[in-house]
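One structure, pasted below without further comment.
Missing here is one protein chain; the remaining ones are kept as they sit in the complex.
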Amino acid sequence: MLKINCDMGESFGAWTMGDDSHVMPHIDMANIACGFHASDPLTMAKTVELALASGVAIGAHPSYPDLMGFGRREMSIAPAELKQLVIYQIGALNGICRALGAEVSYVKPHGALYNKMVVDEAIFRAVLEAVSQYDAGLSLVVMAVPESENLTRLAREYGVNLLFEVFTDRAYDENGRLASRSIPGAVFHTDIEIERQARAIIERSAVITLEGAEIPVSADTICVHGDGPRAVQTAQLLRSLIG
Amino acid sequence: MLKINCDMGESFGAWTMGDDSHVMPHIDMANIACGFHASDPLTMAKTVELALASGVAIGAHPSYPDLMGFGRREMSIAPAELKQLVIYQIGALNGICRALGAEVSYVKPHGALYNKMVVDEAIFRAVLEAVSQYDAGLSLVVMAVPESENLTRLAREYGVNLLFEVFTDRAYDENGRLASRSIPGAVFHTDIEIERQARAIIERSAVITLEGAEIPVSADTICVHGDGPRAVQTAQLLRSLIG
Amino acid sequence: MLKINCDMGESFGAWTMGDDSHVMPHIDMANIACGFHASDPLTMAKTVELALASGVAIGAHPSYPDLMGFGRREMSIAPAELKQLVIYQIGALNGICRALGAEVSYVKPHGALYNKMVVDEAIFRAVLEAVSQYDAGLSLVVMAVPESENLTRLAREYGVNLLFEVFTDRAYDENGRLASRSIPGAVFHTDIEIERQARAIIERSAVITLEGAEIPVSADTICVHGDGPRAVQTAQLLRSLIG
Partner (left out) sequence: MLKINCDMGESFGAWTMGDDSHVMPHIDMANIACGFHASDPLTMAKTVELALASGVAIGAHPSYPDLMGFGRREMSIAPAELKQLVIYQIGALNGICRALGAEVSYVKPHGALYNKMVVDEAIFRAVLEAVSQYDAGLSLVVMAVPESENLTRLAREYGVNLLFEVFTDRAYDENGRLASRSIPGAVFHTDIEIERQARAIIERSAVITLEGAEIPVSADTICVHGDGPRAVQTAQLLRSLIG
């Protein structure tokens, strides 16, 4: 069964982002920021408590170290260093979990790192090594892409299980890759579009392309964007469709 | 038997501090910075590897979040937030340890936080809660002070074991408290003074005061300041005296 | 005539705070964050542009270096260093102003630094030196306090003009000092209370105390808290009362 995941804990100090307490009851997996692109230790603890209260699985959501850019800017960090940045973040969140009687069960990299790892093997290996050396029992969430067999093969080398992720508020290109945000129609802004994409994914294991075609996709989890105005209602919609 | 501890991993990015690789073989406990006053994930990993190679116990060395001030500036952080800052840092270092087959076995707060916790009960309780909730099996290093019974009683509430720490490069006042750095003669700059204080501690369980008297002290561990020019030779001296 | 000032530019990267574009047209002075407690260079530039469009005076709003704590946490920074931190921030904002054809005309310290400087002479002198050495033509905004003569005398030593500030959403104690937020009734949450305090200040040069008495106050500027839900309407109210 498809799991609903959402980025959580992306407030920082005095700044608020997202509507975590209202989204949490409708999702299965909470990707909790670890302080490098968002969050701070107190925010992380509060978010872990929310996840515990709703019985939601907790994932580490590590990032490049870039608060000002919210982890959305590519940074050329050497793989050996990147590996330690990822381990540090997983460990930090897991420490906060441990103090609250919870634990991290998967990892979903954030932003520019999330995008980079599916197109740069050295970076993907660095993330896999981080997960594998920290705890090979953690799953790693990656974008569902056409070359998923290659990713799966690499992950197997490190003994890491992958969870492929799809998006209901985005169109795909004819190869099954996310259509670039710069293309008109690539980002869905209406409930109708989002529901149509959600139904394709949930009911037919397919995604709708820019041209309106459907192509098959193998997905384990659907992302709800937690920082948008529509987060709660999208989460509710997905919950009602998935059951 | 007295343990020799030293602050380690206090380099940061391109900046180097201390002579970790030469000090490590002579000490028993490495207090490793966790990224809030010094260190970065790659530096932490390298320092953990050094500790492993020398069979040295690894401690988390958490701090106020203040790289520019090296954690030496008092910050008025609320206890509930401070607790999570400490847990975050222990978890982060323990994550890096775990990936390398090591683990954190104690906690020694750094700088202004280290000084604050023995004079502010709410802060001390926040640190104790952090340690206790993360893993009550971890020891907590605190300054040997005249009112140690009070600290011990509080620590017992949280089930945390304390390790009292003394300094060989500092004079004490007549009450057994570290003499303020602003008093002439409070900081020892010669090998002779340091050795005299070291011998008092190791051979007679006493510290030498500013006036030259000896007063009894109950200590578990001696600190070597890792950032000074004399770190290696002080560590060697203590090693030879303690055996 | 009383000037209306408001903290502005307190968003940071992906996080938004305040409703700057709607508040700006109603105020006289924009205290723009300089990157140490909030803001980033791009946000600062956008805020300067907003101020220019409304013909609002631009002030530097320097802080302790503490993004995570939003500059609200006291930090024990040595005066000589604090002076340079303040100069750095004034210079940075003035640089952005200069590139846009604007300029900084006053300084209002933020948060914990704002509170500290009226009770700690060494800190107040550090801020005065910063302003004076950067440009003695800049005014310095300080809290209206009972001991204002002392502040004025010190400022005169440095050739700096002070602007005394009052608050319409806060009660004062019988000495003319802001009542602590921890006292019930110290913070006003209703329009009626705020308008009553505003009228006392604007129409009678007085502030209302917790006990409901009025005591005289000499103020140059009134603060609107820009991060609250009531910022725009409070600014409009003050505008209509002051004219």
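Order of writing sets the chain letters: A, B and C. Residues in each chain are counted from 1.
As a convention for this text, a contact is a pair of C-beta atoms (placed from the backbone, for glycine too) under 8 Å apart; a residue touches a chain by one contact, two chains touch by 3 or more.
Just so you know, these numbers come straight off a predicted model, no measurement behind them.
A.B. asks: Which one, C:133, C:150 or C:240, makes contact with the chain that was left out?
C.D. replies: Residue touching the chain left out of view: C:133.
A.B. asks: Which of C:4, C:85 or C:142 touches the chain that is not shown?
C.D. replies: Checking each option in C:4, C:85 or C:142, the one touching the absent chain turns out to be C:85.
A.B. asks: I'm checking contacts with the chain that's been left out. Which of C:45, C:162 or C:232 qualifies?
C.D. replies: C:45
A.B. asks: With the missing chain put back, which residues of subunit C would touch it? List them for me.
C.D. replies: 35, 41-42, 44-45, 80-81, 84-85, 87-96, 98-100, 130, 133-135
A.B. asks: Which positions on subunit B touch the chain that was left off?
C.D. replies: Listed in rising order, the touching residues are 11-17, 38, 40, 67-70, 72, 227.
A.B. asks: Spell out, residue by residue, where the missing chain touches subunit A.
C.D. replies: 65-66, 68-69, 73-77, 112
Everything that follows uses one rule, which is that only the chains that are shown with their structure count from here on.
A.B. asks: Same or different for subunit A and subunit B, when you check if over half of the residue numbers at their contact belong to both copies?
C.D. replies: Mostly the same residues.
A.B. asks: So subunit A and subunit C are the same sequence; what rotation in degrees superposes their CA atoms, nearest 5?
C.D. replies: For the C-alpha superposition of subunit A onto subunit C, the angle is 180 degrees.
A.B. asks: What whole-number Å value describes the gap between the mean CA coordinates of subunit A and subunit B?
C.D. replies: Chain centres of subunit A and subunit B, defined by C-alpha means, are spaced 39 Å apart.
A.B. asks: Which residues does subunit B have that touch at least 2 chains other than itself?
C.D. replies: If we look for residues of subunit B contacting two or more partner chains, we find none.
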